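For reference, the structure I am asking about is given below.
Every protein chain except one is present and positioned as in the full complex.
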Amino acid sequence: MDAKVFDRGDIDIAWCPGCGNYAILRTLREALAELDVDPRQLVMVSGIGQAAKAPHYLRAHVFNGLHGRALPPATAIKAANPSLTVIAESGDGDMYGEGGNHFIHCIRRNPDITNIVHNNMVYGLTKGQASPTSPIGLKTPVQVDGVHLEPFNPVAVAIALDASFVARANAQDREQTKELMKKAIAHRGYALLDVFQPCVTYNKLNTYQWFKAHTYYLDESHDPRDRTAAFRRALERDRLPLGVFYVSPEKPTFEDNAGLYREDPRPLYQRDIDLARLRDLVQSFEAGT
Amino acid sequence: MDAKVFDRGDIDIAWCPGCGNYAILRTLREALAELDVDPRQLVMVSGIGQAAKAPHYLRAHVFNGLHGRALPPATAIKAANPSLTVIAESGDGDMYGEGGNHFIHCIRRNPDITNIVHNNMVYGLTKGQASPTSPIGLKTPVQVDGVHLEPFNPVAVAIALDASFVARANAQDREQTKELMKKAIAHRGYALLDVFQPCVTYNKLNTYQWFKAHTYYLDESHDPRDRTAAFRRALERDRLPLGVFYVSPEKPTFEDNAGLYREDPRPLYQRDIDLARLRDLVQSFEAGT
Amino acid sequence: MGSAMRDRSNGDISVVLCGQAGQGVQTVEFLLTRLMSRAGYQVFATKEYMSRIRGGANSTTIRVSDRPVAGAVDRIDLLIPLNEGAVEHVVSRISARTVVLGERQITGDVPVLRACTFFDVPFTAIASAIGNKLYSNVVAVGAIAGLLGIGAEHLRASVRHFFAGKPSGVVEDNVRAADEGYAAVAKVDLPHELTLSEPNRVPARGELLLNGGEAVGMGAIAGGCNFVSSYPMSPSTPVLTFLAQQAKNFGTIVEQAEDEIAAVNMAIGAWYAGARALVTTSGGGFALMTEGLSLAGMLESPLVIHLAQRPGPATGLPTRTEQADLEMAVYAGHGEFPRIILAPGTLADGFHLTQRAFDLADKYQVPVFILTDQYYIDSYYSTPAFELSRIGVEKHIVNTSRDYRRYESGATGVSPRGVPGYGEGLVVVDSDEHDEEGHITEDAQLRVRMVDKRLAKGVSLLRDAVPPELVGPPDYRNLVICWGSTYHAVKEAVSRLERDDTAMLHYRQVYPVPADTADYLRRAERTVIVEGNATAQFGQLLHLQAGIAVTHQVLNYDGLGFSVERILHRLRDILA
Partner (left out) sequence: MGSAMRDRSNGDISVVLCGQAGQGVQTVEFLLTRLMSRAGYQVFATKEYMSRIRGGANSTTIRVSDRPVAGAVDRIDLLIPLNEGAVEHVVSRISARTVVLGERQITGDVPVLRACTFFDVPFTAIASAIGNKLYSNVVAVGAIAGLLGIGAEHLRASVRHFFAGKPSGVVEDNVRAADEGYAAVAKVDLPHELTLSEPNRVPARGELLLNGGEAVGMGAIAGGCNFVSSYPMSPSTPVLTFLAQQAKNFGTIVEQAEDEIAAVNMAIGAWYAGARALVTTSGGGFALMTEGLSLAGMLESPLVIHLAQRPGPATGLPTRTEQADLEMAVYAGHGEFPRIILAPGTLADGFHLTQRAFDLADKYQVPVFILTDQYYIDSYYSTPAFELSRIGVEKHIVNTSRDYRRYESGATGVSPRGVPGYGEGLVVVDSDEHDEEGHITEDAQLRVRMVDKRLAKGVSLLRDAVPPELVGPPDYRNLVICWGSTYHAVKEAVSRLERDDTAMLHYRQVYPVPADTADYLRRAERTVIVEGNATAQFGQLLHLQAGIAVTHQVLNYDGLGFSVERILHRLRDILA
């Protein structure tokens, strides 16, 4: 399929020139095309932030909700209609800061959705405050002395939560990122893809060069089924591994567990209430019984 | 010091007879007494739930806030007056469910507080629904088919977040629990103590007997400075380790980082504004400058 | 008939059970109400209980009558204290005419009881003799049945029914317990005025006995609800539990969210994908949903919120009742967007309004509230069969064409709503201000049009407003106004006033206030608002919408809610 299918034509994109978001957007379109995803079956869900504008720049269904709240609607959308491909795409502040609680519990819930996080280690849209992944020492208008808080390690936390698929990419490596996106989307169950994304305006520390110099790819010696090994890799700091860290033993998805699609694959919008059962239910409250 | 100091006398305790909470309460009083904590310097902070009532049953300052929201006020109280001993004590639903985002970010912030979680793997006060730590399969009035979600592993997640102190206890082992409490309270920085607590009314699976049969204590072979080893231990499922899993390399606390106590130890309530500086600040906006 | 007589008319007996949490008060209540109901009486039951799992002091008030009864009363005709302290717990409600059925040994010598008739029945000893102290509750049920003159066969049948499925030994032990309780009072008679007349009816065909939580839960199912995301919170949890229990039967996805924020955002996502979603919560939980409410306003997403009130602020009194979250529901959420707030009065309302809420939400693409409270959720009474013949889901989803635009403009403000995957179009929704397609915009003129569009729906939806119900003379001089759960108590109080110049006006849609309100208010010389809060919130809303201030207030905010007597008493004062 041609990636042009996902093109919205001549639209105004609100990102800064040179921003790492462009690469992610382009790569995602290509990944989707290679996976032959039909735009009419694709729902892009996001929160609020610079990254969270991405769904507007793609031809697909869009649910652009509240800051930090992409995962709950994404989970529900998939559950209400499992035939849709659902991608929740947002920024690091959105997903790990405001949305941190949903991040944890969505992983536990394991819906079959893909979670792409543009990790620029900063709050872009609100002008450069620290995000949960900001490195210690990063000076910002609010973190005047530099960041003090231990950076949030999404990969390690996701592994600790036994996420069903955990990977990390670097936006500028478009080919490898595309492969990781394809794996994440194709994966059945919750898939986290944390993507290093240079913010050329507000993060002068984690630049294209920095990411290049401070990352490497996991090779075959790493077994993504080994949770402890994956965790150890996730803790590496000097050079940050990229690739698939962890794939958990297969487990049922949220939609599977809901049970109602086992015999009847119809999405909820096609269903009607069972009036006979309702009548029975009401009758079960009859005073005489 | 006599543990009686913390006694509130003949009060009505709202817990069920036989509940594991009683043991935790009694053990905590003893631990505090052995540490010679002055009740007038002790602030107990909690959320809402059965466990969260504990502070009312102890002679101390009490901040009994909202469900899920014990950690933010606890952090602020310590920061506003570092001479206080601050303990945030609540249930598993409170801390890991509703309060999950604060749990994550409080660990990152590393205030010098102790976080005691009564982990009964169920929502007690609201009558027995699943909590984030409920085991798969537990049937409840809402989880009619039994719990499907991957249980939240607070120890593994805290280690993934590089929490400064991570330990687990079993309420019924009062002596060892007391020692762990003392270590947690004495620890400088955020200290998590997850305490297995039987709920005799709603959790018929994780009973006193069950906890006894399914736990063991970490011994000297475990080095709490080894983060990967701690993580591996945290993943054990057949028999759950108790004791100190992890102690991170010393790092500054939230109060240290705030900076303002370096030269002047006075708590905020004793301070006044610096009028001369205010005047200077206002003057810096003079049109002529 | 004098009012004192009426108060204790033998057509209506008030039985109060009082004991600790976990002591089985609920078993007694359940058995007794079913038993009386099956014997042909109408019953009403309401409970008050502490926010704890064991211990403390809880009570249930059961009214038994040969006429419909559905309001709480203070008076106790027959008191069954089940533990030490029980009498003290309800002491203010005891009079010399209260008859007590209990164990003197447990009750002790409480001064207030000295003036009362006391039937001392050794429940515990009888139960122990049968083999288990736990049977004492059933002994009590037997004794109550005996006192109230229910046939022993009815009693046995009910006990058998209740314990059906238990080992037969247990069933038979319980039947024996009931029998022995029954026998223990064989020799005694209730005072004449407490004697129930023979029920003049068998249960009407399809007559139901259920509580508010069940009515709302079934209403949701009738409304096509197939997605529920919520976080437990008293007193809203029974609706969650009910729907979870029924989930398999009706193909409903019921998910306990990690918090209320997730719950409401899931529900909105579910509606987006074509589900009919409900959240059920209480004040503090709803407070956390208010950003999500605003999201529904902006996305023009349907949303149904069951908000069961309890006393606040903050955690307040988790298991008590109040009507103080109305203003929050009306004004919650930043920015301006329409909404509908329905407040069931009767159990039938709980069913039909909840059912309707889903259609209204879908039709106007707005949030619709079902505003109840602990009193409503936990009370039950005998009610005529629900009208099911016209139940059917009004779906408002369109098949989209290639050029589909989610926010196409039109006079009513309502744009056709598509869902992803149904049709050729793309469904784009955005929490930012957006264009007709749904994409983010900062165009000032478009902004104005979009605000106008959203607010236009607030006018359109008035067409489907549920009118208030006037009970009493249309040429009233005094108008007693109430809303939501106080329906029955106020109705009974007003009827007991026996004044032909006084009517009651009950609102089951509290927002937007139906248009004819000013007419109703203008016709009255005195208007009395009866509300379960401290600041007359609905009175304020009426003032705002109708331009007329109510003249008198009857407020209650002690957490226990209104009784018929308290309303009556206050109305008598005001209308004297």
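Chains here go by letter, A, B and C, matching the order in which they are written, and residues are numbered from 1 within each.
We adopt the following convention: a residue touches a chain if its C-beta (ideal position, glycine included) is under 8 Å from a C-beta of that chain, and two chains touch if they have at least 3 such contacts.
It should be emphasised that the depicted structure is a prediction, and the values quoted were computed from it without experimental measurement.
Participant: Tell me the shown chains the invisible chain touches, ordered by label.
Facilitator: Result: the unshown chain touches A, B, C.
Participant: Among the options C:V170, C:A183 or C:M328, which residue touches the chain absent from this view?
Facilitator: C:M328
Participant: Among B:V37, B:I87, B:I104 or B:L218, which one is in touch with the chain left out?
Facilitator: B:I104
Participant: Just one of C:K248, C:R447 or C:R522 touches the chain that is missing; which is it?
Facilitator: Answering carefully, the residue with contact to the hidden chain is C:R447.
Participant: Taking the full complex into account, find the residue in B:L25, B:A51 or B:L66 that is in contact with the omitted chain.
Facilitator: If we include the chain that is not displayed, B:L66 is the one touching it.
Participant: Go through chain C and note every residue touching the omitted chain.
Facilitator: 50-51, 56, 261, 282-284, 286-288, 290-291, 293-295, 297-299, 311-318, 320, 322, 324-325, 327-328, 330-337, 430-433, 442, 444-445, 447-448, 451-452, 454-455, 533-535, 540, 543-544, 547, 549, 557-560
Participant: Which chain A residues would touch the chain omitted from the figure, given the whole complex?
Facilitator: Answer for chain A: residues 12, 14-17, 48, 50, 66-68, 97-98, 100, 123-127, 129-130, 132, 141-145, 201-202 touch the chain left out.
Participant: On chain B, where is the contact patch with the chain that was removed from view?
Facilitator: Looking at chain B, the ones touching the missing chain are residues 11, 39-41, 43, 45, 48, 53, 56, 59-66, 69, 71-77, 79-81, 83-84, 101-102, 104-105, 109, 254, 258-260, 264, 267-275, 277-279, 281-283, 285-288.
Throughout what follows, only the chains that are shown with their structure count from here on.
Participant: Of all the other chains, whose mean CA position lies farthest from chain C?
Facilitator: It is A.
Participant: Based on C-beta pairs in contact, work out which chain pair has the most and send it over.
Facilitator: A-C
Participant: Approximately how many whole Å separate the CA-defined centres of chain A and chain C?
Facilitator: 41
Participant: Distance between chain B and chain C based on Cα centroids, please, to the nearest Å.
Facilitator: 37
Participant: List, in ascending order, every residue of chain B touching at least 2 other chains.
Facilitator: Expected reply: 97, 100, 132, 145.
Participant: Would you pick out the residues of chain C that each touch at least 2 other chains?
Facilitator: If we look for residues of chain C contacting two or more partner chains, we find 248, 258-259.
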